[in-house]
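Every protein chain but one is kept in place in this view of the complex.
Residue numbering begins at 1 within each chain, and the chains themselves are lettered A, B and C in the order written.
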Amino acid sequence: MTTYIIRRLLYMIPVIFGVSFIIFVLFNVVAGDPAPLLLGKHATVQQIHDLREQLGLNKPLFAQYMDVVKSAFTFDFGRSWATRQDIIEMIRQGAWPSLTLTIPAFMISTILSILLALVVAFYRGKGIDLTIRFLCIAGQSISSVAYILFFQYFFAYKLGWFEISGYEPEFPVFLSYVALPGIIWIVLSLGPDVRFFRTVILDEIYQDYVRTARAKGLGEITVLLKHVLRNAMIPIITYVVIQIPFLILGALLLESFFSIPGLGGITLNALNSSDFPVIKAMAVLSSIAYILFSLLTDVLYTLADPRVKLK
Amino acid sequence: MSMRFIGLVFAFMIAAVGCSREQNFDEKVLNLITPQKIKGFDPIYAADLYASNEIGKVYEGLLEFHYLKRPYELTPNLAESMPEVSADGLTYTFKVKKGVLFQDSKAFPNGKGRELKADDFIYSIRRMADPKLQSTGWWLLDGKIAGLNEWRDKNANAEKVNYDEAVEGLKKVDDYTFQFKLAKPFPQFLYALAMPFTFAVAKEVVEHHGQEFQNYPVGTGPFKLDYFDNSNRIVYHRNPTFREKLYPSEGEATDEAAGLLADAGKKLPLVDKVIVNIVVESQPQWLNFQKGSADLLGVPKDNFDQAIVAGKNLHPDMAKKGIRLSMVNSLDTTYVAFNHTDPLFKDNIKLRQAMSLAYDHVESNKLFYNNTATIAQSIIPPGISGHKKEYKSPYIGRNLEMAKKLLKEAGYPEGKGLPELQYETVGSTVSRQQGEFFAKNMADIGIKIRISTNTWPELVKKTNTKTAQMFGIAWGADYPDAENFFGLLYGPNESPGSNSSNYKNATFDKIFAQASIMQDGPERTALYEQLYEMAGNEVPWIYGMHRTSVTVYQGWVKNYKYIEFNHTQVQYLNADLEAKKELLKKF
Amino acid sequence: MSAQDTKSLWADAFSRLVRDRWALISLVIVLVYAGIAVLATIGWGLPDWKTSQASEYLAPNGQFWLGTDLFGRDVFAKVIHGTKIAMSVGLVTSLIAIPIGVFIGAIAGYFGGWIDDIISWFITTFSSIPNIMLLISITLIMGKGLVSVYLALGITGWVGLARLIRGEVMKHKEREYVHAASAIGGGHFRKLFIHILPNVTHLVIINTSLQFQTAIKSEVILSYLGLGVQGEPSWGTMIDDARQELARGVWWQLAGATFAMFLVVLAFNILGDALRDSLDPKLKGK
Partner (left out) sequence: MDRPLLSIKNLTVDFITPDASMRAVDNMSFDVPMGKTVGIVGESGSGKSVTSLAIMRLLQQPPAHISGEILFDGVDLLKLPDDQMRKIRGDKIAMIFQEPMTSLNPVFKTGAQVAETLMLHRGMDKKTAWEKAIDLFNEVGIPNPTQKVHAYPHEMSGGQKQRVMIAMAIACDPKLLICDEPTTALDVTIQKQVLELLRGLQEKHKMSMLFITHDLGVIADVADDVVVMYRSKMVEKDKTRAIFESSKHPYTKGLIACRPDMGANPRRLLTVSDFMDEAGNGLKVTRDRVQVFEKDYEAKNGNDILLEVKDIHTHFPIKGGLFGRKIGEVKAVDGVSFQLKRGKTLGLVGESGCGKTTLGRTILRLVEPTSGSIIYDGKDVTKMGQEEMRLLRRKMQIIFQDPYSSLNPRMTVGEILTEPLVVHNLGGGKKERLDAAKSLMEKVGMKANQLNRYPHEFSGGQRQRICIARALMLRPEFVICDESVSALDVSIQAQVLNLLLDLQQEFKLTYIFISHDLGVVNFIADEVGVMNKGVLVEMDRADRIYRQPKEDYTKALLGAIPKGLPKNIEAFIS
């Protein structure tokens, strides 16, 4: 198990190389020159040249790539080109609002989805099943932008149940700001989640061991909650845990619409202003998180499924 | 267990919704909205409007624009008086007000703010020229102050920039007096001293905070920063050590009646606290304002139609709540630029004229500006000297027959032989709609337009590399002088300079070079008017509109008057708490 | 059994599919949308969206079923014409993403070893960057409307399919019918392309229906970010317009575009589910 974990952690190295490479190609090779952008509308040729020199953009491409790789491994991302803020500090500041939005919403939606999926699985083929499935599919078919526009207008403005936008970092005040975007998040993820979990649970429900459990005289609910769910946890864990790294990056649209000062907004801003160091930092962080959480998935497997041994 | 957990979470949410921010009536608070993340408070990077608005709350400059007087007029701020200018127009001598204190900061000994001195200005100006810092305002001073460029170049490759070395053009006379010496006449120089780029910073603070300086502003201004999260909220309190600065007691003729002189002679600032929320999306901006949780909302020039019905009135729902509307011509010009390096446009003035004639300004004004904009005849907006009221461009005003005729003469009868033209614009909703409108107009005379949307970096890249064929864009004045506009057509300023359409006209360039170094006066105005007409007749661009700035503000906000260069405005605003209590009942 | 007409698994699946009433309705909806898209492309028979026919922002009425937009254009006509962009985005991105995904996944799953190591590394690298970030980066860099929307969605869309196909090919590679093909002397090409791939095609079909609806939804988000389609009506730009409109009570552009999109995405979703039920041999008999 230890060797497995170490091996997987070492796998981060080639992946970070790859991620740096993709981001590098996209932004250093293909994308526009950030210098005139940073200097504003009155920039002179000389100034642009000087700034490019300072940013290291006049170096040969390979040297630039090595710079990218180096900063990815040393975590020294420097400062944002666009805002001149320290990137680590920006991420530190943005992480909390993003997490206060995404983590509760994510947890509630996951638990709710599993419960609904169990209900649907219990009543499979019956009216409740069809109704919930249809609602899930229908809910999933509406554009997220439409949800945001309408919910903000209706629930926050017309009915006044929630704050329209903004954020306070203190607990529990932030709840009043993240409640509505959180609800939108839940509504958006409920559809795909319930459908996925339902499939997973139904895949298990026809297994032989379920028949054994019934033959013991267990009631249908015990069978579902104890025997089926525990086995269904394996694909559910994969599905759920692998989403977590992307929670850290926040929810781009929701944060933007509800003025939540999280990482999603930072990313969006960085993309809009060709702020390469920030984009790079976010990409590297997300890939590290991705690998760590895939690893966590594997470790959780060993807990959920005694058959799995990590080698 | 899980059910109970969910219940708990929901209970929390509902509880939290109940305990959201309450309106506070003990203090005079202004709740403002800014639509962009604020980059930071370093004056030398004050290139964008929103950052400079925040900088202007904490820092101050030698001069400022008078809050009430129009046309815009410079008045002394930190300067004791307007400077003495030498006869050759090259030396400016300033005296600094005495007893002005920097705000308290741990960067100072004992944490007490020290007095502002002449050295602080010399230091602040040098920072703008510091080659390591790459100020976005350097263009203002580039080549203007004697010895400054040399100092900049000398230090470009130095390990550490040497601030001790004397610069000829920046001379301290005594603790409260210093002189600028210009390298060549530059009549717009004084405007630079009212712009946030040149606001005074204290060396101790800069050195104490190093790269974090932008997050710890310490100025002499009316407000002191309490809290700064560059993507969420900025909170200021009244600066307790602010000097005695009074609300002006004179203004335009109409100001008295508008109640703008009610607070005349009162000590500034008038409110205790300012909260600036960063709200990027227009829907929440509007909803917040209509809920009363924002006091003031500058409507983006391109999409104000939400607030206004049938022309110029406030939406009745809003009027009922006591909301008020301000609509004032702003100093800007929208246009569709031709790229003059493209042989298609370079020598074919008739093509340009034909296209200009095909454009439906009236309809555009109606669709996009609710008829509030002024149709541009040439490059300069009204309100700046050089604008010639009686000039009507022969190529503005839709005339399809004429346009078709000119198009034929241009060699493309009914658009035949003309390739599809590419129109670049930024990706915002309204820019896109304007592009669609333009394409629709051109189709009427047989010209095919392909619209390409870009992010701002992309568009900048395309114009800088001269690869944009046509692009829709606007220019707002940096300072109220025609030079700032004419420079956009001045040949030597071609891309990546500010002349992004790469227009070149020897006569125009000659007159511009001459006029730009003249002091204000009838002679210069005459030259400006000449340039104005040239710019109209030559159709280097298809001029669009001089837009109107629209602001909506709540009934309890007092002393609001539109000012184009508004970074120092907030200190003049007042809030009527009694009125607020009353009005909020209607929300 | 002996008297029946012979039926391939495909024909069998199709007959099962059309027996499902909802799937059949969905199929019809998708075909109608596709038909409208074709009409919009060749440009006849559909209401005019280009000209301003009335004053701006008319509420829905008898003449304009979904009211008018800022230019006084018929919103209903715009919704109809928006079908073209939606369907073409779905189609083209599928045409880009699916061959790449199938090819890369199949190669990795079949050959294994270092080829698989490299491709898996590539897939991991791609999936560790948030999709939306890649999507935005690519559109930002490619610029210009439709083509870059195609490319961005195509380039980001293959990863999931590649992973799926890789796993599935690995499974099939060990099936006895593939061993049988080896035993008669069949080469790699024959085993992979003639034997294995036709047996994972159902996944490709199911995935296409998912890819289609993801693409349609992503177009809205890209439009929202100002990176979308220009010059002709798309549902994305219409919903984007609604950002400015809803606050002043203009709800019909949003409603029209959302509903049009809702219907077709719903149809694709139901169809996807039904396809899985009828094509996936694992689910047979359940």
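Simple rule for what comes next: contacts are C-beta pairs under 8 Å (C-beta built on N, C-alpha and C of every residue); 3 or more make two chains touch, one makes a residue touch a chain.
All figures in this text were calculated on a predicted structure; none of them were measured in a lab.
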Give the labels of the shown chains that the missing chain contacts, considering the complete complex. A, C
Looking at the full complex, which residue from A:Lys59, A:Arg79 or A:Arg214 touches the chain that isn't shown here? A:Arg214
Note that subunit A touches the absent chain at residues 3, 6-7, 10, 206-209, 211-219, 227, 230-231, 304-307, 311
Quickly run down the residues of subunit C that touch the omitted chain. 1, 4, 6-9, 12, 19, 175-177, 179-186, 190, 195, 198-199, 201, 281, 285-286
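Note that only the chains that are shown with their structure count from here on.
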The distance between the C-alpha centres of subunit B and subunit C, rounded to whole Å, is 45
Centroid spacing, where centroids are CA-atom means, of subunit A and subunit C in whole angstrom: 22
Distance from the mean Cα position of subunit B to that of subunit A, given in whole angstrom: 37
List, in ascending order, every residue of subunit C touching at least 2 other chains. 140, 225, 240, 243, 246-247
Mark out which residues of subunit A touch at least two other chains, giving numbers and ranges. 31, 149, 153, 272, 274
Can you list the subunit C residues touching subunit A in their complex? 121-122, 124-130, 132-134, 136-138, 140-141, 213, 217, 220-221, 224-225, 235, 239-240, 242-243, 246-247, 254, 258, 261-263, 265-266, 269-270, 273, 286
Within the complex, subunit B is touched by subunit C residues 50, 56, 70-71, 140, 143-145, 225-228, 230-231, 237, 240-241, 243-248
List the residues on subunit B that touch subunit C in their complex, please. 281-283, 286-287, 290, 303, 305-306, 315, 367, 426-430, 432-433, 435-437, 439-440, 450-455, 457-458
